[in-house]
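Removed: one protein chain of the complex. Kept in place: all other protein chains.
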Amino acid sequence: MAGSRLAVARTAKLYVRGAFPRSESGRSYVVTSHDGTFLANAARASRKDARDAVTAARGAFAGWSGATAYNRGQVLFRVAELMEGRRDQFVREVADAEGAAADDAAALVDAAIDRWVWYAGWSDKIAQVAGAANPVAGPYFNLSVPEPTGVVAVLAPQRSSLLGLVSVLAPVIVSGNTTIVLASRTRPLPAVSLTEVLATSDVPAGVVNLLTGYPAEVAPWLASHEDVDAIDLAGAVPLPGDEPEVSWGDLEAAAAPTLTRVLRPAGDGPADAPDGAVEPDWRPTPDGPRRILTFTETKTVWHPKGR
Amino acid sequence: MPGFEYAPAPESRDVVDVRGSYGLYVGGEFVDGGAGSLKTVNPATEEVLAEVAVASADDVDRAVRAARKAYEKTWSRLPGAERAKYLFRIARIVQERARELAVLETLDNGKPIKESRDVDVPLVAAHFFYHAGWADKLEWAGLPGRAPGATPRPHGVVGQVIPWNFPLLMLAWKVAPALATGNTVVLKPAETTPLTALLFAEICEQAGLPPGVVNIVTGAGETGAALVRHPGVDKIAFTGSTDVGRQIAKTLAGTRVKATLELGGKAANIVFDDAALDQAVEGIVNGIFFNQGHVCCAGSRLLVQESVAEEVVTRLQRRLTTLRVGDPMDKNTDVGAVNSRAQLERITELADSGDAEGAHRWTAPCELPDQGFWFAPTVFTDVAPAHRIAREEIFGPVLSVMTFRTPDEALTKANTTPYGLSAGIWTEKGSRILWMADRLRAGVVWANTFNRFDPTSPFGGYKESGYGREGGRHGLAAYVKEA
Partner (left out) sequence: MTATDVDPAARARDVIGVSTLDDAALRRYLHGLPGVDEVGADARAAGLATRSIKTTAKAWALDLAIRVIDLTTLEGADTHGAIRNLCAKARRPDPTDPTCPSVAAVCVYNDLVPVAVEALKGSGVKVAAVATAFPSGRASMAVKLADTADAVNAGADEIDMVIDRGAFLAGRYLEVYEQIVAIREACAHGRPEGGAAHLKVILETGELGTYDNVRRAAWLAMLAGGDVVKTSTGKISPAATLPVTLILLEAVRDWWTATGAVVGVKPAGGIRTAKDAVRHLVLVNETAGPDWLDPDRFRIGASSLLNDVLLQRRRMAIGAYAGPDHLTPAL
């Protein structure tokens, strides 16, 4: 190999409270490319890592939800700027993970960056689209506004390692929620690179926390956690042809005692039916701010009008 | 013991390169104008800053055709998401060149550098950011007249005429929503303040904006008139005096061209006896002396509850002795120069009418420079509603003070005016704020604050202060077809 240079491999770690720790369990697991080539030993998150991530997310909520919508929009736009700068890296990682041809991978990465920009622009508009001044029958000022629900756990899609990830992550944080994301088990590396982007983009520590590892080990602890306000079960859908690692019905049941808001995965059938849930095609632009509003609460305020 | 004298703290002019002469910006290029040139002057020193081309009717025609071509060939074919990214780029470049823009604005307009740096330019960037995000989301903006779920369609080419009081900010208020909705633009900046618009043209180039999407035609009243009556323009947006607004409305009568007009005001700033007094005084000062009073929504009438009138006026006068009037390029200046000799004459004439009609004049003690156009902050008390200074827009740092006894009386006095742009309410009682806000005939009501602007917040007037709104979801409506 005259003239070839040994590359310095990146260590894939968790992302919690703005830092990159290994799993407290010390474990890792093998991540391969679509064709079985070794890529990395990614941290294998434990339930304690999940617990710590929830604490980090809760700690960051007051600051992030208290920022102006303008500020959040600018921060998210900055993330897109830095994603654009790392485009080549993302294309390589998506191609490795999904087995996509170079052109397809490039299109997916471009779509992911544009999706992020799309969501950034919603920050200071959601209140105008989903809020309302209500014409109550009395001398009262009455206003309804959407507010972020709090700490949201997200099971990122198994198949779409960057575009799918962006499509579930951005809508959660744009309104002021903080989050714990469990990356695709077999395709986590684009997510790891995304956290490196987040760490350098003015996103406050703890707003986004990323765990890599096994859904069966981590997801039930997130679903049942008393301090998690909502959970997105998109990642409970296995890769086509695979057996599900977790049942989204079981996760929803685990979330029920604390009335955690649940976003069920796409699909028509119940959890126990084969193909009851599918991973959608993430490419089309979302139909409105629905995914953002899923993770908001509506607050209505009254005030009399009188001299 | 000498007091705390603030030494001169001049902002450096070096950050901006003011050229000797400027052409028009048409079809992505700087070109000569056909109607000679005008000189733009620094109103603080009367120094000539630059010569600027005057666009003839032919030049306006060329600009409109360039805008039409850009609309049909490029801009209307771009997906909203791509338009959005151009606007994001513009917002970013405005932020990158913020100091340069602020200095140029201060040199050309006369407003304090502190204001152009901390208020005008940041709002400009914010407007472009906000509207960038709408460009690919218009179907959810709740715009009236559309079939559910359809993307609203732009008009095509819009003609925009803006005033001299917030030159770059008024440009942002016009251009950002126009571009976000898919229109292309021909914009005429004010005669006395063309320079930041021309620097904005350079920013469009740096952003890679396709040629002809934004066109800048400098000139005076005739250029504006040529633009307004041009048959190739699908929509007109105008901010300026009520008189010119009336002329535009008349010009467009019987055509199918829609207009939004943002005109003058004579806002009432209403202070109740239970107001948070120190903050109310700040609000009064901000309301009429911010930007030298050259603000359409200025709180130019203070309506103060009689029981606290003397205390409020005393506190106000004491506060005004700390206002710093002077070199706009000094970072400690609070009140800058009047924009032009013509405007100074108007202010002087109206203020003199206050004396003549029997009001009592008080002027803030300050040393005014010899060169330049200056008017010291002035407060008239014993003003009657019939006085000219109570009825006519002065557009300068002159406050007219009247009293009232009850909320109903305050309301009547506030509303008895042909204008209806804005109003202020100062009271610690929430229900009274909402009761008054319901009944004030004004497009913008500020409670316990004043002169607050945000790209998300619709702005515009009732009655002869104009029609249409700028900013927010509501501001998009003017820039799309109704059906």
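Per-chain residue numbering starts at 1, and chain names A and B are given in the order in which the chains are listed.
By our rule, contacts are C-beta pairs under 8 Å (C-beta built on N, C-alpha and C of every residue); 3 or more make two chains touch, one makes a residue touch a chain.
Keep in mind it's a predicted model, so treat the numbers as computed, not measured.
**Q** In the full assembly, spell out which visible chains the left-out chain is touching.
**A** The omitted chain makes contact with B across the full complex.
**Q** Going by the contact rule already stated, which one of B:Ala150, B:Ala276 or B:Ala342 would touch the omitted chain in the full complex?
**A** Considering the complete complex, B:Ala276 is the one touching the chain left out.
**Q** Pick from B:Glu5, B:Asp243 or B:Asp370: which residue touches the chain that isn't shown?
**A** B:Glu5
**Q** For a quick check of understanding: of B:Arg19, B:Lys69, B:Lys331 or B:Arg391, which residue touches the chain that isn't displayed?
**A** If we include the chain that is not displayed, B:Lys331 is the one touching it.
**Q** In the complete complex, the non-displayed chain touches which residues of chain B?
**A** 1-9, 114, 118, 274-279, 282-283, 322, 331-332, 428, 448-449
The criterion applied here is as follows: only the chains that are shown with their structure count from here on.
**Q** Where the CA atoms of chain A average out and where those of chain B average out, how many Å apart are those spots?
**A** 41
**Q** Which residues of chain A touch chain B in their complex?
**A** 69-70, 73-74, 77, 114, 117-118, 120-125, 128-129, 139, 141, 285, 288-289, 303-307
**Q** So in the complex, the part of chain B that touches chain A is made up of which residues?
**A** My answer: residues 81, 84-85, 88, 126, 129-130, 132-137, 139-142, 406-408, 430-432, 434-435, 438, 455-456, 472-473.
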